[in-house]
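Data first, discussion second: the structure below is written as C-alpha cells.
With one protein chain removed, the remaining protein chains of the complex are shown where they sit.
Chain nomenclature is as follows: A, B and C, assigned in order of appearance, with residue numbering initiated at 1 for each chain independently.
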Amino acid sequence: MYFQETVGLEGHLIDSDILKRAFDSIVANKGEFEVEDFRIGRTNQEPSRIRISVKAGSQEDLDAILALLQELGASASLKDCSFEPAPKDSLLPDNFYSTTNYDTSIRVKGAWHDVQNLRMDSVIVWDGSKAACRKLAMVKKNDSVVVGHDGIRVKPLERSRDFSVFDFMSNSITAEANKEILIRQIAKEIKSIKSRGGKIAVVAGPAVIHSSADASLKRMIENGFVDALLTGNAFAVHDMEKSLFGTSLGVCQASGSVVQGGHRNHLRAINAINKCGSIENAVKTGVLKSGVMHACVKNNVKFVLAGSIRDDGPLADVITDSIEAQKKYIDALEGIELVIMAASTLHSIATGNLLKASVKTICVDINEAVPIKLSNRGSKQAIGIVTDVAFFFRALADALLYAKRV
Amino acid sequence: MYFQETVGLEGHLIDSDILKRAFDSIVANKGEFEVEDFRIGRTNQEPSRIRISVKAGSQEDLDAILALLQELGASASLKDCSFEPAPKDSLLPDNFYSTTNYDTSIRVKGAWHDVQNLRMDSVIVWDGSKAACRKLAMVKKNDSVVVGHDGIRVKPLERSRDFSVFDFMSNSITAEANKEILIRQIAKEIKSIKSRGGKIAVVAGPAVIHSSADASLKRMIENGFVDALLTGNAFAVHDMEKSLFGTSLGVCQASGSVVQGGHRNHLRAINAINKCGSIENAVKTGVLKSGVMHACVKNNVKFVLAGSIRDDGPLADVITDSIEAQKKYIDALEGIELVIMAASTLHSIATGNLLKASVKTICVDINEAVPIKLSNRGSKQAIGIVTDVAFFFRALADALLYAKRV
Amino acid sequence: MYFQETVGLEGHLIDSDILKRAFDSIVANKGEFEVEDFRIGRTNQEPSRIRISVKAGSQEDLDAILALLQELGASASLKDCSFEPAPKDSLLPDNFYSTTNYDTSIRVKGAWHDVQNLRMDSVIVWDGSKAACRKLAMVKKNDSVVVGHDGIRVKPLERSRDFSVFDFMSNSITAEANKEILIRQIAKEIKSIKSRGGKIAVVAGPAVIHSSADASLKRMIENGFVDALLTGNAFAVHDMEKSLFGTSLGVCQASGSVVQGGHRNHLRAINAINKCGSIENAVKTGVLKSGVMHACVKNNVKFVLAGSIRDDGPLADVITDSIEAQKKYIDALEGIELVIMAASTLHSIATGNLLKASVKTICVDINEAVPIKLSNRGSKQAIGIVTDVAFFFRALADALLYAKRV
Partner (left out) sequence: MYFQETVGLEGHLIDSDILKRAFDSIVANKGEFEVEDFRIGRTNQEPSRIRISVKAGSQEDLDAILALLQELGASASLKDCSFEPAPKDSLLPDNFYSTTNYDTSIRVKGAWHDVQNLRMDSVIVWDGSKAACRKLAMVKKNDSVVVGHDGIRVKPLERSRDFSVFDFMSNSITAEANKEILIRQIAKEIKSIKSRGGKIAVVAGPAVIHSSADASLKRMIENGFVDALLTGNAFAVHDMEKSLFGTSLGVCQASGSVVQGGHRNHLRAINAINKCGSIENAVKTGVLKSGVMHACVKNNVKFVLAGSIRDDGPLADVITDSIEAQKKYIDALEGIELVIMAASTLHSIATGNLLKASVKTICVDINEAVPIKLSNRGSKQAIGIVTDVAFFFRALADALLYAKRV
C-alpha cells in the first residue's frame, strides 16, 4: 500500500538547485517519485516547469515530503492557512509555524498575502488584513498566529544568471584568494546599490578600531557609503578613547607602546562621554572631535549600540536590554540591501538572524570560524572573506573613492 | 637636575617577576635606578627585600614610575588615599582610580583596608568603614570614590614554589600537547579544591551541547563537582531541545541526520519551557526529565542565563538586561576558586572581567583565539587548552570519577 | 553571426549537478543554449538524457564551451585524440592535456581506452596499447603524450542516491556538529569497506603522537583496519621516542613535565634506530618493542616515510628525495578506497594530489584551514572534521571495536 500525490514546480529549477533539493527531499524521506511532465526553459530567461508524482509508504511520510516540497514553492496544497491565538504575551500556540528567511506568503480566504518583515525562526501573525513576522518575545496575547503547514508558500532564492560577485563567490571561504580583486568587485556592487538609492549597513567589532581600520571606515561614512552602524559598547568606547586620549585599551596609537596608567583611559572615556549625557551631546558640545562615532553623528548615520554582559561602563547610549536592542537593530536594518560584518561574532550573528535571505552579506574576519558559522545559516548571498579588517577596509575605501585606481 | 625617591619592595621578588617588572617600569619611563640594599631569600621559603633609589628627569616622570612601583607593592607613599563624591548615579569624579584584578588595600586615617569584591576596570567606593569594588554602572550619586594614586597598595600575585599545574602550564597555549595528562592534573586540582570545601564554576557555550560534551558535564554536576553554571539562552535551549525532542538545532542526536521540520524544535523548546513559567517549574512538573539544566535543578547548582542580542526566544529564565546579568554573575562567582570556561567567547570574557587574578581559570576552545584573548588579560593562574570540548569534558569526568583509571 | 553545435549529455544530470554546471559553463563563457530534447529519469534509478544546442559569438568561445561540456561527459567530439612525443625527460610538448581527478578515457582509432592510475594535474601517456597517467617528473623522452582536447572523455563523479555519510556530509566543515555520531557513521563505512576486502590508508602528522591518539591508532592497526600508513620523519621519531624513552619532544608522557635533558631524546631515538639500520630491524632485534611503527612492522602494514626540509635526522627509512617519495606514496595508495588524513597539512595535501576523485577522504584537524584547503580540491567524497585527533581516533577505535557500544 502506498500514498501518492502530484505536485508542480516552476522557476529556474536547475540553476537554483530547486529540482535537486526536491529530489533529495523525496528520497531522504523514503519516498519515490515519477516525473509526469517536464519542460525545461529553452533559453536563459525562460522558467522551467515540472509535474512530479510522489509516492510514500505512509500518509505521515507523504505529508513530511509535501511540507518540504511546499517550502520549495510546490503548488500542492490549496487550503487556506490556519490560525490560533497566542495564549499569553511571549507564548505561542503549540502547533505554531516557524519561519525560514525566504520570502513567504500565506493564503487567507483564497488570497495570497506576502509576510512583512520576514526573518527566520520567528512566527507569522495575521492582524485581519496583513501578515507580519514576529520574534517570540514580541508576540502579544491573542495575536493570531499561523499554525500547521497549510496555505503557506515559501519562495526559494533564485540564483540570477547574470553572475554578480555574490553568485560566484557565495559560500566559498578561503584565506588564499586574491582579496584585492574580490574587494574591488564588492566596491562595484556597493556603488551600484548606492547609485539606485539602496542602503548599506556595517556591523563592526572593536578590532576594527584596534587594527586601525577605523580611518577607512570613517572615510566611507563621510562619503555616504554607510547608512547604519550596528555594534556594541566596546567598539564605541575604543573609538572615543582613541579620539579623546590617543590610546586604545591603554596602548598609544601613535607609538604602539603601553601608556603609563593607560588602561584607565577606557573607563575615563566612558565617564567623559556619559558626563555629556550622550554621544550626540559630546559631539555637539565639542567634547568629541573625531573618530567613527563622531562621523556618524556629523553625517546622520543611524547607530545602535547593543549591550552585552562583557561590557565595561556602559555608555549612556547603550541599550542594555537585549530584546530592546533586537528591536532597534530590526528598525535600523529596514530597507538595507547589503551588510558588511567585520570582526564581530556576536553582533554579526545577531544581525544574520534578523535578515531575509535576499539581503547580501559580506562577513570579514581573520578567523575562518565566523564566516563558516554565518554561511551555515543558508543564505545564498553571503561572501566570507578571511583577512585582516584593516586591510579590508583600506582596500574597500580606496576602491570606493578612487575610481581611477580601480 | 633630577628628581629622586627611594622605595622598598618585599616578597618573592624574583620568582614572581616583581623585580624584573620594577626595573622594566623604571627604564621604560626614562628613569634610572640604583640598588641601595638587596637581601635575597636564602631559601625557598624566605622572602627577598630590596631598597631602590629611583631617579627621573621630571617630577612627572618620577610620579609615573612611583605609581607603577606602587602597583607592584612598593611602600613609597605613606599618605592616606583621597576620595571624591560621585556627581551622579553611574558617573565618576574625573580623577577616579581604576582597579586592577590584584588584591588591593587603601589607607584611611593611617590604617590599611582590603578592598572587597575586587575585579579589574572598576572603582573603589568607601562607605565610612569598608572599601568595596564597584563597576561604573553600580556607582550611586555621592558614593565616596577613591581618586588619585596616594594610599593605594596593590599586591601582585606571587607564584608559589610548590609547582601546581597552574604554575608550569600558565599562559602556554598549544594544540599539540598531550592533553590527557594535562586534564588529569586539572582533575587533581579540582578534587583538592572540592575536598577542602572550595567551589567550582563552569562557563559553557552551546557547542558543549552540539558536540555531545553535555553527558560528561551532567555527570560532573551529579557528582558534586560544579557549584555554578554561567551561560546564556542558547546553551539552555539546545540542552532542553535535546531532552524534549532529541534534536539539537534540528539535527537528530541519535542519527546525525536533519529531522524534517526540525529547525522548528528550537522555538518549540523555548515555548514549552516558558509555558511552565521557568526551568525549575518544568522540572518540577515533569515536563523536563533529563539534560544539563535538569541536573542543575535536581542538584541545586546555581545557574545564571545572561541574555544577548543573538538570542531566540528567550527563555523566561534569561536575564535580558546586561547590567542585571553582570550582577547575577558576580553573585554566582562569590567564593569560586576555579572556573572552567568552555567553548564560549562571550560568557568566558564576561566572566574573566569579573574575576580576581587569584582565581584559577581553564579556558577550553577548539580555536586558539579565545585562550589567547583570555591569557592576554594578565592572570597568572590561567591555562588555555586548544581541544574539542567533547574530548575535554569526557576526559575530565573520567579522571574525576574513575580514580583507578587515572 | 554566430557559431553553433549540438551536444548530448546522459546520467544523473540533476542529482550530480552536471546539468547546472553545463548551463553555468555556457553562460559564463558568453554562450546561449536551447534545449532541443530532455528526458528526465522517471525514477530514482533511471538516468536522464538531454540534447542542447549551444550558440556563441565566435568559434573560439564555442570551442571553450565545448571543451568544458566535454569534461562534463558531453558526447560532442567524435575525433580521435592526438599525441606528441615528449621532447626530453620531464619535459612536455607545448599543447599537453592536463588531467582532472575524474575517470577519463581517450579515443584511439575509434576505440575508447580508460586512463590508468588517474590523478590530477598530470598528463596522459599512450604506450601503443594502454593509456596511463604520469606526473611531469615521470615522463620520459619520446613518450606519446596526449595533446589538445579531441577524443578525451571525462566522467564526472555521480552522487549516489543511497545517501552514505559521504553524500550528506561532503564539504560541510564545522567544529560544532555532534562528532560522535559522525564518527560512528564513518566507522560503519570503514567496516563495510573492509568486509568486502577493500583497503584503508591513514595519513598522520606528529600531533597524533603528542596528543595521545597513538594508542587508538595502534589498536586500529592491530585489528586490521589500516592497510597503509603515509607519513614523514617526525611522526615516526616521536612515536619511537615515546616507546624507547617515554618522552615526546622531551616531555614525559606519563607526568606531562619536561624531563631534564629530554629534548635530546629526539635525536637519541633517531640514532638508536639508525644503529639498527631500519625500523624493521629495530623491531626484529628487540630494540623497538611498542608503539605505532612497531605495530606496523608486526602487522605487515606498509608504511612510507617521506622526507622534508623540516626534518631532524632523518631516520634511515626516510625517503629524502621528494620525487622518489611521491612514487612510493602512489604505490602505497594503489587500490585504497578510503583515506583518513589526520593532523598533517603537508602529507595530507600531498596525498590529496595523488588520489582519484572517487576515493573517499576524511580530513581531521583542530584547525578549519586544512579541511577547507582539501575540500577546495573538488572531491565530492571528502568529509572535513574539526576536532582533536586524540578524540577522533579514540572514538573511531571504540566504534570499530566495540560494536555493542555503538
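As a convention for this text, a contact is a pair of C-beta atoms (placed from the backbone, for glycine too) under 8 Å apart; a residue touches a chain by one contact, two chains touch by 3 or more.
Just so we're clear, the structure is a prediction, and the values are computed from it rather than from any experiment.
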Hidden-chain contact residue, picked from the options C:16, C:29, C:105 or C:178: C:29
Contacting the left-out chain in the complete assembly, out of A:110, A:256 or A:286: A:256
Residue, one of B:20, B:88 or B:284, that touches the chain absent here: B:20
Hidden partner interface residues of chain B, rising order: 14-15, 17, 19-20, 23-24, 27-28, 32-35, 38, 40-44, 50, 161, 163, 168, 172-176, 368-369, 372-373, 376
Residues of chain C (touch criterion as defined above) contacting the omitted chain: 28-29, 64, 67-68, 87, 90-92, 94, 96-98, 100, 121, 123, 135-137, 257, 260-261, 263-264, 266-268, 270-271, 274-275, 306-314, 320-326, 329, 345-347, 349-350, 353, 367, 369
Hidden partner interface residues of chain A, rising order: 165, 168, 175-182, 185, 206-207, 210-212, 248, 251, 253-257, 366-367, 386-388, 390-391, 394
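Everything below uses one rule, namely that only the chains that are shown with their structure count from here on.
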Copies chain B and chain A - interface residue numbers shared by over half, same or different: same
Chain centre separation in whole Å, for chain C relative to chain B (CA means): 45
Whole-Å gap between the CA centroids of chain A and chain B: 33
Contacts with two or more other chains, residues of chain C listed in rising order: 175-176
